[in-house]
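Here it is, the structure, as structure tokens.
Note that one protein chain of the assembly has been removed; the remaining protein chains are unaltered in position.
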Amino acid sequence: MPAKNEEYARSLPLLNKVFAWSSLGLLAGTVWMVWDDYYRPWKRVQREFHALTAKKTETAIQQAEQAVDQNALKQIQEDLKAAQAQADQRKREHDALREKLDRADVLVFTTDTHYKNTKSIYDATRFEYEELSHQNSARAAEQQEKLRKVESLLAEYKLANEKALATQAELKKQEEAILGAEKVLEKKRADLFAGVERLQKKLAAVEPQGFLMKSFEVMRNAPLVDFMAPSLKIQQVVPNGQNKDINFLTIPRVDRCQTCHLGTDQTGYENDPQPFTTHPRQELFLAGKSPHPVDKMGCTICHRGLDRATDFFDAAHWPDSSEQQAKWTKTYDWAPKAHESSPMLPKRFVEASCLACHSGVVHISGAAKWNKGRDLVERVGCYGCHKMRGFEGLRKAGPPLTRLIWKTSPDWAAKWVENPVAFRPATWMPRFFGLANNSSPEEVARTREEIRGIVAYLFEKPEPGGFPRLPGKGDPGKGEKLITSVGCLGCHAIARLEKTPPTLRRRFGPNLDGIGSKAKPEWIYAWVKEPKNYFPETRMPNLRLTDQEALDITAYLTTLKAPEGWEPGEAAPNPPLLDRLVEQQLRARMTAEEVQAKMASFSEHDKEVYLGQRMITRYGCFGCHLIRGFETTPPIGTELSEEGSKEVDRFDFGYVKIPETRHDWITQKLENPRIFDQGKVKTSDEKLKMPLFNFTPEEREMVVTVVLSFVKEKPPLSSTYLLDARHKALEAGRRLVQEHNCQGCHLLEGEGQEIRATIARKMVEEEGIGEEDADSRAVAFSPPFITGEGARVRSDWLFHFLKGPTPIRPWLAARMPTFGFTDEEADTLLRYFTALSESPFPFETPPPQPFPPGEMAAAKTLTSKDYFNCFSCHQQGAKKPEGDPSGWAPDLALANSRLRPDWIVDWIKDPQKLYPGTKMPTFFDPASFDTSGPDDVLGGDENLQIKALRDYLLTLGSARMGS
Amino acid sequence: MQGFKAAVDGICNPPILFSLIFALFFVAFLWKRVHWIWTPKACILLLTAGLAFVGFGLTDPNFHAILTKPDNVPIVGMLFLVGFFSWLSMYLGLKNDRRTAANLPPVEKLESEIKILVWPDLVYTEMLCMILWSVLLIVWSIYLKAPIEEPANPAKTPNPSKAPWYFLGLQEMLVYYDPWIAGVLLPGLIIVGLMALPYIDPNKKGNGYFTFAERKWEILTFQFGFLVLWVMMIITGTFFRGPNQNFFGPFEHWDVHKLVPLSNINLSEVIWVRVFNVGLPQNWLVRESFGITLVLAYFLLVPMVLGRTLFKSFFEKMGMVRYQILVFLLLCMVSLPIKMYLRWLFNMHYVVAIPEYFFNI
Amino acid sequence: MAEAPKKSLFALLRESQVWNSIFRHGPPDNTRNRSLAVLTNVFLHLHPVKVRKSGLRLKYTWCAGGTTFFLFLVETVTGLLLMFYYRPTSEYAFSDILDLRSQVPLGIMREIHRWGAHAMVIAVWLHMLRVFMTGSYKPPREFNWNIGVLLLVLTLLLSFTGYLLPWDQLAMWAVTVGSNMARATPFLGNEGPGAALLKVGDISLVHAGDDARFALLAGRFVGSGALLRFYVLHCVGIPLVAAVLMAVHFWRVRKDGGISGPL
Partner (left out) sequence: MPDDPKASAAPSPVPAPPAAGEGVTRRGFLSWIGVAWVSFSGALGVASLSTLRYFFPNVLFEPPQTFKAGFPDEYIAGQVDNRFKESFGVFMVRDAGVIYVLKAVCTHLGCTPNWLEAEFKFKCPCHGSGFYISGINFEGPAPRPLERYRVVLADDGQILVDKTRIYREEKGEWQDPESFIVA
């Protein structure tokens, strides 16, 4: 090459400059990248938490320091000084001892090494000997000799070692004598400050003290070196088996929530703001001993959200209220997270997560909202139109409409269907008409024609029969008294009698307002006498009313009239509209020619009936009511069994501006079911048709919680709540209890006895006592608490009682109705009660007889007037106690066949414990049990006295039932 | 036969085996009277003997089990290959040495001036080589399945558990040195030493042809390191180490119960307790002062002494730095046999034992 | 027409445009074309045109270096193919290996890969032995010897990382034992000398969760992290570096005067 290579095309200085600037850019970019990767929001949160903990710990240290016993400390310090002085005096002695001890240590060491070495030689020699003798080698004997030698050597060394150890121990003891007192005192002093020290350690861990440690704290969390010993760390739990379904795969759940929610499983942060707040109900959640320990369950299994996220937004937090949303938007830049299939459940719906693991149950303890929601769903009969897992095989929620003419008139029905709430504000029947998408004048005209059709269909060709005329006349006043006392109010409410809105259980049966305008008196009479005659599947029990009682009640109920201004009546017929509507319906199914032919063959009435049939099909009335011709028609609604997992984009939000979430949509749907038709062009057949239910906002929230709980994801068997035999019995029992609304009258599992409020109210009105007084008095005059029924009564007795109740408590006006349980149902309830109180089922051992001599006599003494005077209240067979029946107590002659012996003992011991508010006096004061009984009976032994009473009671009356 | 097996097993314990190997190595390379072993006839004889031994070994159930473990088959092959090629290089080297003695150029020189076109000679040779290797691999693969054992189980440690065979030399060193020396320092030094080799080898002769006489020192050192301290250690680790890393003869059953006396003791204990009859000092620096002095002396004094005596010529030829590096590397290499003998003769556990800082030599 | 049949088919092929577009020289039967055959072929031009006759002798080279390279190619090809059926996760790795034996067509590839790997280790040692015994590391080939040493280390690492992939007891424990040594790296391993000194207060800076072995295994013990890490190193990381170094190695063989021989 020619030597002209020094020519440059570009200026090197310029290139250098560009190189310098671009390198600087590269450096800056790289540093930025590292910083950006390093700086995460959760680190700031953890620092805040450390500061918070430090503040708390500092306070705790102050308290602990103040708690140190200053006198004790002073004493110890003085003693310590004395002990030190004493030790100093004996210093020379100690030095000499120390020297000896050093020598002893060496001896121990050498003998021990010798021993250990010889031991290992011995072991090896033994192995070789075993090998040789196994091979029948000639050298075996030689080896055995060697083994023996090593063995004796080993013994020698062991001896020497033991000796050396003994000497050492002796010397140590002597040293202890000199230094021991000092050591003990120092330990004492340290113990005094142990608490403080531990707190200080904790403080040092969250807030390093001193410049060195402070700078180390910065260093250890610095970028690039924060892998060594960072104090800020991502906290995660990988709950075993709680896998996450991602489409067709299951992958482990990795919950990193505690990276920020640092205080969740620690106590002491209850009143601190999120994200540090302690999780409520630690005994149920998070704690190691709770049923949902955090390391086994994690967080997102209940709360949902993105498990792996370490950032507020990524985690898909979801606000519980609009205030919270506003706050979050301000603090965290919160916005609805798109592309998130499982955002966090707002706090108010979190109970929706329970069902996934607690599947197949009607009651989840601790999930109050869900439980109520489920009751509601069953009560209003959502399952009539929507298929739902867990609601199969239930009877239709409303009454049958096959013999409507026996009960009411077409005019009433037409007006009722158009707007049930107008007639009866608290009805369960939802409203189909006059809603968002059908209240324009044309729509009203059309729907009125439809209603005419529906009513025509319902009253077309009624079942033959009816009810006979009333056998006499009733007294409405007596009727009211009966209704308020015999137990009707456990399930029914009557607006006239209510002061506060009735509870859900008291709305179990239909609200009776307006019944006089609705039902014929003959029907009412026949119904209260035996409801099953009209409606075989009804839940309404038979109260065993006499004819006169029934007449009185009928008389009273017929006085309950429709609200003022409400008049029954059908809309006037509109034949052209009818024709158009019928044609429209027919046209969807046949050619124009066929329609013409068909129309020609129809009479006016036929047209109405035909339109009615079409409309019943469209609105799905048969979902809740038995209607002739629709006995097996499948429900018309969307299946909701997996609604909680339905993808949000499958919900049609139309033009409605609400946040696009499942819960917002469902809430909106319940609030205004037709609103999603807003702004859409639809034919009358295409319009949304879900009716409006008469829910309060709280009830709506409960129902949404239940609907959200229907999810597709199946947790693995290991984390499913599996029912054992006892829980299966409980579950089956609870279903029956709910079906028959037992808790309307009885207190069971801590819930119910809602009738008590009506009894108390009556007492206030009639006796003029204070409300609180009335409430406590009402306990004794309400149907009994039956949570412990399984422990109280004998299984065979209970079985017969359930099948055919007999009065037990003469002072009670309320009657246990005859439900007409089948044997299976009665058996289920029996199992339920015994499972609830964990009592043996079905057999119990009676106490051994004969009873000890003298026991009967003693018992009789105790029951006598001079002592407990039992029979002043308790009936004894035919022998009635004196005084007003309201003061009577159960027949003791029944005790033998009815009560469990063990329960009698517990009952006599402390009745208030088993039945708070009972009239039964406490004869043996539990506070001073040992001195509570009379001293002159059975040697004053309370236990013997109680046993005697029990044994005596069991001899009263007839022989046991069934034995 | 039993007697023969017992004799072999008897020889096979580390002190005897390694002493024997050390002796054999130096005799074979240095003792002119036995240089007949570097002849083709001897080669055939030795190969035959080796094959016969393997063949015989296969009749013994214990030896058979070790030899035919799939991953051990290549090691047997490697043994023969390394043996053969060591022989070949010595054979060719000695031949050249005889020519040099007779004032003739080495064999390679005869042809090194002749340039041959690569096509087709070299290309063809390579092609054939590839084909033959392919055949070998295919047949090998058909006859011997690659091992697959039970699925990995972190909770169950196999006894013995061994590193891959080419690292067994290192694992064997673990018997004598702590992991930081056997597993980190010495392997590192092997690499460093190999890389430094061209720069610390003062001998300009013997470049590009086989020779022994002209490079006695280098070849002895290298082969001692390669054959004795690497390959032999691998053999030991593969064939002789059984359960609990115990040493087993080739015909011995791998009995998990085998026990060997363990009576190792640290230098500090010997000095303070046995010699001075006082307890061990609390301070580790005082306690280990003797060991530290000894190690320092080994690495500082010995080069000085050697530089004035045995390695005087090296020292003069290479200059200070290169000489120091060379001697340091040599000393490190020799430290392994030294420690082995310290262990076998005096049960020496550690010369310097500072477990507080994981610093044990 | 009469002449045409006499021409062999091969000769016809040689005259075709296709042939001539690929091979731009005549039959390698003369010096010029024999040179061109090597020079114009991207694969063959690793070679010089001419070599010393002494360097051709198998007795001299043992063909050890060539064998090593060939085995590297075998490993690359078989390894690449095996990757199609192998998933480096603790759930699948072991069963995928079983499947290679039981159902994958030509699953014998795994045997070839494994034995080839062993052979490569042996070949690379023999290559080193040969180079040493002929003094070929001496000037001017010092640098290339160093590259060679690095390649030797990489070969061992390749084999070591591959050892884990079957995910059986043999693999897991061999790698456990092998990687335990990294624990003892001075200052960088939690059981290495000096690691105990790297402590502030009660907090160790070097512990089982951040030391050299941890970086290798992505965990405190051999687990799925180690499997993935070893897999990536085995299939991509180390081969890439080795290939680069091999290119340098071969380049330098030529630049340093071809196969060594007496000066």
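Should a chain be cited, it is by its letter among A, B and C, assigned in written order, with residues numbered from 1 in that chain.
As a working rule, a contact is a pair of C-beta atoms (placed from the backbone, for glycine too) under 8 Å apart; a residue touches a chain by one contact, two chains touch by 3 or more.
Since the structure is predicted, the reported quantities are computational estimates derived from the model, not experimental observations.
Trainee: Who does the absent chain touch among those shown?
Mentor: Hidden chain, whole complex, touched shown chains: A, B, C.
Trainee: Any idea which of B:Val73, B:Leu110, B:Cys129 or B:Leu259 touches the chain not displayed?
Mentor: Of these options, the touching residue for the absent chain is B:Leu259.
Trainee: With the full complex in mind, choose from A:Tyr39, A:Phe227 or A:Tyr332 the residue touching the hidden chain.
Mentor: Only one of A:Tyr39, A:Phe227 or A:Tyr332 touches the chain omitted from view, namely A:Phe227.
Trainee: Among A:Arg47, A:Lys100, A:Lys146 or A:Lys202, exactly one should touch the missing chain; which is it?
Mentor: The single option touching the absent chain is A:Lys202.
Trainee: For the chain left out of this view, which of A:Phe19, A:Tyr332, A:Tyr655 or A:Phe929 touches it?
Mentor: A:Phe19
Trainee: Footprint of the hidden chain on chain A, which residues?
Mentor: Contacting residues on chain A, toward the hidden partner: 1, 3, 5-8, 11-13, 16-17, 19-20, 23-24, 26-27, 29-31, 33-34, 37, 120, 123, 198, 201-202, 205, 224-225, 227, 233-234, 236, 238, 252, 254, 256.
Trainee: Can you list where chain C touches the absent chain?
Mentor: The list for chain C reads 191, 202, 208-210, 214-215, 218-221, 223-225.
Trainee: Quickly run down the residues of chain B that touch the omitted chain.
Mentor: Missing-chain contacts on chain B: residues 156, 244, 256-259, 262, 349, 355-356.
As a working rule, only the chains that are shown with their structure count from here on.
Trainee: Compute the distance, rounded to whole Å, between the mean C-alpha positions of chain A and chain B.
Mentor: 72
Trainee: Distance between chain A and chain C based on Cα centroids, please, to the nearest Å.
Mentor: Inter-chain centre distance comes to 64 Å.
Trainee: Rounded to a whole Å, what is the gap between the Cα centroids of chain B and chain C?
Mentor: Whole-Å distance between the two chain centres: 24.
Trainee: Residues touching two or more other chains, restricted to chain C: which are they?
Mentor: none
Trainee: Tell me, which parts of chain A touch chain B in their complex?
Mentor: The touching residues are 102, 105-106, 109-110, 113, 116-117, 120-121, 123-124, 126-127, 131.
Trainee: So in the complex, the part of chain C that touches chain B is made up of which residues?
Mentor: Answer in residue numbers: 28, 31, 34-35, 37-38, 44, 47-60, 62-63, 66-67, 70-71, 74, 90, 94, 97-98, 101, 108, 110-116, 118-119, 121-122, 125-126, 128-130, 132-139, 141-142, 145-146, 149-150, 152-153, 156, 159-160, 163, 166-174, 176-178, 180-186, 189, 191-197, 221-223, 260-263.
Trainee: Which stretch or stretches of chain B touch chain A in the complex?
Mentor: 255, 257-263, 265, 269, 273-274, 277-280
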